[in-house]
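All protein chains but one are shown in place.
Showing chain A:
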C-alpha cells in the first residue's frame, strides 16, 4: 500500500507520460465505481435469486398477478408521459421560439420552475392543487355547487399530470435547442423552392427535429419509469417502483430485488439505446447565418388573446410553488374541506428552526448531502479528467459505469445498497452499513456523482489540453499543472456540479425513504411523515426551505456560468 503510494507520488511529481500512469490514477476510481455502483447491482441480482431461484422472475410472465400488471402499468404511464410531454414541450418550444407576442418573456422566465422542484415536494404541490383534496377541484365544486370536487385528477391521471408538468422541459429544451441550432436558410430554401408553410413544417422542420425528439422521448421514458413519488402520492400502487417499496417494507427483500433488477436492466437498456442513438446523426448546422426571426402576432384580437393565455400559463407554472408557500403559512390541521386553508401563522417556520426534534432533519440532510457532495467532487472530477484526457484501456467502461449510476432509478440504487451492504463487505471496511448513518450519504454519492461528472466533463471540454502541456513544458509536475491550470479553469463547472449535487441531496426522497433510520431522517422523509400525520403546514414549511435553497443555487449557478444552457441540468 505505502509502496504504491510512494510510487504514485513519484509518478505525480515526475511524468504523467508513461504508458501506465493512467492506470495508477484510474485504478482507485474504477474500484469506487465497481464497489458502489456495479457490484451492488450484482448483489441485488444474487439476492433476487437467493431463495426461490428464478421463480421470482417467472411472476412477470404469468398472465395474472401484481408483477405483470405493475410492469404494464409502469410502461403505460411512461409511454403516456412521453406523448403528453412531447405535445406540451414541442408546442411550447415552437410557440416561444418562433412567435413574438405579448407575455412571451414572462412564460420564458418561469417555464422551468415546476421541473426544478424537488421530487417529493413537487408531487405534493400537484396533489394539493389538482387531486380531489386539491384547491382547483374544490374551488370548481364550490363554484358549481357540485357534490364532489370537479375535474379532480386521481390515480394514473394524477401521476400523468405530475409527469407532464415536471418532464415536458426535456422536450422543450431539446426542441428549443434544435430550433436554435437549425440553419434558417434551409427553411428559406424550402420556401424559395415553392413549398407552402404546412409543407415546410411537415417536410423540413419536423424531420430536422427528429433526433432531438427521440433523445427527449428516451429521457422522459426513463425518468417516468423511475418515478416514485407521483405514484406514491396518487395511490397507484401497481408500478415497478411502488412494488419495490412495498415488498421492501413487507420484508420480502428477494422480491423487492427482483423488481429492482428488472427495473435496473430496463433502465440500462434505455441508456444503451440513448447512447447508440446519440452517436448517430444530428442536424445541427455549422452555418453562422442570421438567427431566425420570430413571427410577430399582429392581429389585435390575437395579441390580447396571447397576453391572456400567457398570464394564465404563467399562473399555472407558478401555482405549485405558490401553493406550497401558502400552505407553509397555514396552521397544522386547519385545512379540512375548505378550498384553501382557513388559519394562518408563521409558527411552522419557527418550529422547524427552534424545536430540536424538528430541526434535526434539516441538519441531517445538510450534513449527509455535504459529505456526499465532497465525495462526488473528488471522484467526479477525477473521472471526468480520466475519461476526457487520459488514454487507457477500459475508458469506455469507466464512462459507462458513471452513466449507469445516472440511469438507475433512486429506488433501485437504494435496493442495490441494501443488498450489498446489509452485511459487511470489503467496500464498507467489513461493516454492515444498513442501519448506520453512512448508508444515506453513500446513496446520495451514487445518485449524484453523474451530475458532478457531467458538469466537470463539460467544463473540461472547453479547456484546451495544450494549456496543461504548456505548464508541464515550463517545468510544472503533473499534479501542479493539474491543480494550477486544468482544475482552476474547470472550477466554475465543478462548482455548478457540486451545488447541483448538494441541492439534489437536500431534496432527495426516493432512495432515502428506503434506507433511513430514526436518527438519520432527512428533510423529505420528515415532510412525508408530517403529511401522514396531517401536519400540512409544517410539511410545506420544510418544502419551502428546499425550494428557496434550489432557487438561490439556481440563480447563483446562472451567474457563475452565465448562460441559459445550464438550465437543462435542473430538470431532473
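Definition applied: a contact is a pair of C-beta atoms (placed from the backbone, for glycine too) under 8 Å apart; a residue touches a chain by one contact, two chains touch by 3 or more; residues count from 1.
As a working rule, contacts and distances are computed from a predicted model.
A.B. asks: Leaving aside the chains you can see, what is the UniProt protein name of the one that's missing? Options: "Spermidine/putrescine ABC transporter ATP-binding protein", "Electron transfer flavoprotein subunit beta", "Urease accessory protein UreF" or "Tryptophan halogenase".
C.D. replies: Checked against "Spermidine/putrescine ABC transporter ATP-binding protein", "Electron transfer flavoprotein subunit beta", "Urease accessory protein UreF" or "Tryptophan halogenase": the hidden chain maps to "Spermidine/putrescine ABC transporter ATP-binding protein".
A.B. asks: Determine which one of A:246, A:400, A:489 or A:560 touches the chain that has been left out.
C.D. replies: Only one listed residue reaches the unshown chain, and that is A:489.
A.B. asks: Extract the touching residues of chain A with respect to the undisplayed chain.
C.D. replies: 14-18, 464, 466-467, 469-478, 480-481, 484-485, 488-489
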